[in-house]
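Only a single protein chain was left out; the remaining protein chains are all shown in position.
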Amino acid sequence: MYGLIEELYPICRSITGDGLRSTLRRIQQEIPIEIREVPTGTPVFDWTVPREWNIRDAYIKNAAGERVVDFRRSNLHVVNYSVPIRGRMPLAELKPHLHTLPDRPDWIPYRTSYYKEAWGFCLSQRQLDALPDGEYEVMIDSSLEDGNLSYGEYLLPGEYRDEILISCHSCHPSLCNDNLSGIAVAVHLARELADQPHRYSYRFLFIPGTIGAITWLSLNEDAIARIKHGLVLAGVGDPGRFCYKKSRRGDAEIDRAAIHVLEKSAHPFEIAEFSPYGYDERQYCSPGINLPVGRFSRTPHGTFPEYHTSADNLDFVRPEALAQSFAICRKILGLLENNQTYQNQNPKCEPQLGKRGLYRAIGGQADAGAREMAMLWVLNLSYGNHSLLDIAERSKLDFDAIEFAARTLRDHELLKECKQAAA
Amino acid sequence: MYGLIEELYPICRSITGDGLRSTLRRIQQEIPIEIREVPTGTPVFDWTVPREWNIRDAYIKNAAGERVVDFRRSNLHVVNYSVPIRGRMPLAELKPHLHTLPDRPDWIPYRTSYYKEAWGFCLSQRQLDALPDGEYEVMIDSSLEDGNLSYGEYLLPGEYRDEILISCHSCHPSLCNDNLSGIAVAVHLARELADQPHRYSYRFLFIPGTIGAITWLSLNEDAIARIKHGLVLAGVGDPGRFCYKKSRRGDAEIDRAAIHVLEKSAHPFEIAEFSPYGYDERQYCSPGINLPVGRFSRTPHGTFPEYHTSADNLDFVRPEALAQSFAICRKILGLLENNQTYQNQNPKCEPQLGKRGLYRAIGGQADAGAREMAMLWVLNLSYGNHSLLDIAERSKLDFDAIEFAARTLRDHELLKECKQAAA
Partner (left out) sequence: MYGLIEELYPICRSITGDGLRSTLRRIQQEIPIEIREVPTGTPVFDWTVPREWNIRDAYIKNAAGERVVDFRRSNLHVVNYSVPIRGRMPLAELKPHLHTLPDRPDWIPYRTSYYKEAWGFCLSQRQLDALPDGEYEVMIDSSLEDGNLSYGEYLLPGEYRDEILISCHSCHPSLCNDNLSGIAVAVHLARELADQPHRYSYRFLFIPGTIGAITWLSLNEDAIARIKHGLVLAGVGDPGRFCYKKSRRGDAEIDRAAIHVLEKSAHPFEIAEFSPYGYDERQYCSPGINLPVGRFSRTPHGTFPEYHTSADNLDFVRPEALAQSFAICRKILGLLENNQTYQNQNPKCEPQLGKRGLYRAIGGQADAGAREMAMLWVLNLSYGNHSLLDIAERSKLDFDAIEFAARTLRDHELLKECKQAAA
């Protein structure tokens, strides 16, 4: 995963354009995504697909002709979606177009102007402070023209037509945690799931933030009802504690699954209530869409200083943090896969587990074993529509133990699987 | 408000009689209340309007003919509703008719005997201790005769026929916080509301405690269903922290509005669960009436030592405390007035706020502004019948911010007001 991030890091992505397109092509080498192109001007709900932005070079040159701000050194130096400009101006006139972070004088901020025609440069405060008054040459060799919005989509079919959505924004330029980390974990999940039996179908989206989600939802309204659970993956590569942000519903199965897995993990974590600000859960959880989509992150966006700066770089993201994030996601999806509902075939009193070899022969000890407790809980609650997650939650036992007990009991014909209504 | 209290303080009010009547006439100089007169003997639910009580003078004279207890010095000296008496008796015979507060030796208690024919005097413990044995002359020049129960009523019509009830008891003699403070704040609210546009109709009641509320409810059963929210105002002039006591329902809109306003205020406060003891919320929240009426007070009755004593005087009530109480009530009523429900006109994904000038043009900052957050919350939840108060509660934002955002969005045709069903 870290290697993929290293390869994608230098590319200047945006919500449209060749940087995004080449990122998708690189992903295509890992998993068979389809790359969709949606033409400029396409109406998507209240929005319109914007013109395509591409950039080749940009700089600010001082009186001596030296590039004092140089796009070739960091693509963050240009305000993303800047219109082309070429001219000379005194520093005073240039300054309103310059963005810095006075509190972090060595870092370059990341700024965008997608929906208002403007241009600008981002630079470190130290760079700005070093600029003497005088004339500067300003050049942005960009284009903003009719073209396409690109996104990647991979539908991995399963036993059910019901889908689990994994979505990550893929529009940020040289920023690692936000969101090359999400892309890397999603790619890795897709590869692993493709190799293993699974019940749900999985839909992976690699889309530009906001406009990409809106575009996909607008063009795929028929598919929305098939999405039973979803995760937005973003910022999963830093070493901070995990953060799961609940869906708008707040008690969806994905919410409960994620909370259960995090509670049973050894990692520190935080559960955040839904709020309408954030990543593309904003769109998936808009009121007329209202999908059960949560967001899985580590340190939430906007709460770490490196967020949206040049410090969100290859040092900030760590391979072991990615691996942990992957493992938690894997467990959440595994839980959803196995969250069956069974019916106790002997609901009147306990069945005699001993004669089936499922209960200790010598009685009198103070405690039931963990395996016996899990079986007793599954038998007691597998009646009247309690899922295995319901049982894990009420019993406070690990889902895996509950699920193992259920399989054992099913193999002894003490449980019967309820038909999956939605399959 | 404090001036009105000063004027009303000396009057000897009771649940009937000329003291109450003159109090209502003084209120009439401020707001156009109608003064109702309900004849003695009128059946009102399980009760009967009592005989009218009036008093002119009362005293206890010692052997030297000096007034040692004198109604002219404080009307609290006479047990309210005392029957007339004129006679001479030794101290031992008099003592069962004397009420004091041994713990507060300088204060005169306030006692009543509305529904049992009796007479008595209230005096300070020091006064009692100073009385030598011997003969005393006792005189209460009162009358208890068929007459009327008086109360004041002011219906301020609004855009809706639905009403908000503001009720305060007006039967206590020279006690300031209980309840000249409630009268003063209610009068001031009525004056202010009359000068401003308002949606609800407002009904102000200035009534004798218990029997007044029962009388009004009994004679106005048809009007009860129009009361959508209500507040009993009592004890709002002391400097203690605020106390809102919930209606019997416990989750009525008035309860939630009062709690929200207090939580967002800078003042200390307490939320009390409903209990069937207290002021006239006892009647409004009786099970067969069950109106959504809460009680707004500062230090609750019975929990401050000055309660029902001569120490509840003009020093105990403070103008700034009255002003704060008024301001909180005003905010609660304002919230009810503005607690509309809107429907998001673009419920699928977020509408594009930027093109309407409602969203910052330059992206990338860590936080959405407060104004943007309020708009996002309103858009996200204005679907499926969430009121603005629902949104304020879930978002934890101030109602005013939510309401401002809603008006902005409505002006941009992104929201539409739901028809007020009950209007």
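By written order: A and B. Residues from 1 in each chain.
Rule of thumb we're sticking to: a residue touches a chain if its C-beta (ideal position, glycine included) is under 8 Å from a C-beta of that chain, and two chains touch if they have at least 3 such contacts.
Values in this document were obtained by computation on a predicted structure and should not be read as measured data.
Participant: Pick from A:Leu336, A:Leu379 or A:Leu409: which residue touches the chain that isn't shown?
Facilitator: A:Leu379
Participant: One chain is left out of this view; which of B:Arg21, B:Arg51, B:His77 or B:His308 touches it in the full complex?
Facilitator: In the complete complex, the chain left out is touched by residue B:His308.
Participant: For the full complex, which residue in B:Gly41, B:Pro105, B:Pro276 or B:Pro319 touches the chain that was left out?
Facilitator: Once the missing chain is taken into account, the touching residue is B:Pro276.
Participant: What residue numbers in chain B mark contact with the hidden partner chain?
Facilitator: Touch with the absent chain occurs at residues 45-47, 79, 99, 109-116, 118, 120, 210, 213-214, 217-218, 248, 275-277, 282-283, 285-289, 301-303, 307-308.
Participant: Tell me which stretches of chain A touch the chain missing from the display.
Facilitator: 344, 346-352, 354-355, 361-368, 372-373, 376-377, 379-384, 395
Going forward, only the chains that are shown with their structure count from here on.
Participant: Can you check how far apart chain A and chain B are, centre to centre, with Cα atoms defining each centre and the answer in Å?
Facilitator: Chain centroid spacing, chain A to chain B, equals 54 Å.
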